[in-house]
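In this view, the complex is presented without one of its protein chains, the others remaining in place.
Now for chain A:
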Amino acid sequence: MEILVASAVGLMTAVGIYLILRLRSFPVIVGLALLSYACNAFIFASGRIVTGLPPILSKTAAGYTDPLPQALVLTAIVISFGMTAVIVMMALGAFLESGDDRIDLAEDDK
């Protein structure tokens, strides 16, 4: 199971990096979204993965997984939504202002 999680995190990171290196704003946004998934999964997995042991206290539970990475990732998911929304808005604004969705500075804007 570990190899599945690791390979998925690796692939999402790779595609995320590839996309943020593109020249238009939309792929960069998607790339950042993929990187967010990968990062969140990474942090989550750093608490080691188990099945069937949610961190909900009860008398019958056999044990619990590490709750701390989960708490970190939970807020990270929400914040990354906020940040995605901001860059989407910025990308949209840039496109509407200039009629172009390139992210690199034009030669004469430097």
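Simple rule for what comes next: contacts are C-beta pairs under 8 Å (C-beta built on N, C-alpha and C of every residue); 3 or more make two chains touch, one makes a residue touch a chain; residues count from 1.
Heads up, the rule we're going with is that contacts and distances are computed from a predicted model.
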One chain of this complex is not shown here; going by its UniProt record, which of these names is it: "Cytochrome C oxidase subunit IV family protein", "Multiple sugar transport system permease protein", "Monovalent cation/H+ antiporter subunit A" or "Crp/Fnr family transcriptional regulator"?
"Monovalent cation/H+ antiporter subunit A"
Had the left-out chain been drawn, it would touch chain A at residues 1-30, 33-34, 37-38, 40-42, 44-58, 64-68, 70-71, 73-75, 77-86, 88-93, 95-99, 101, 103-105, 109-110
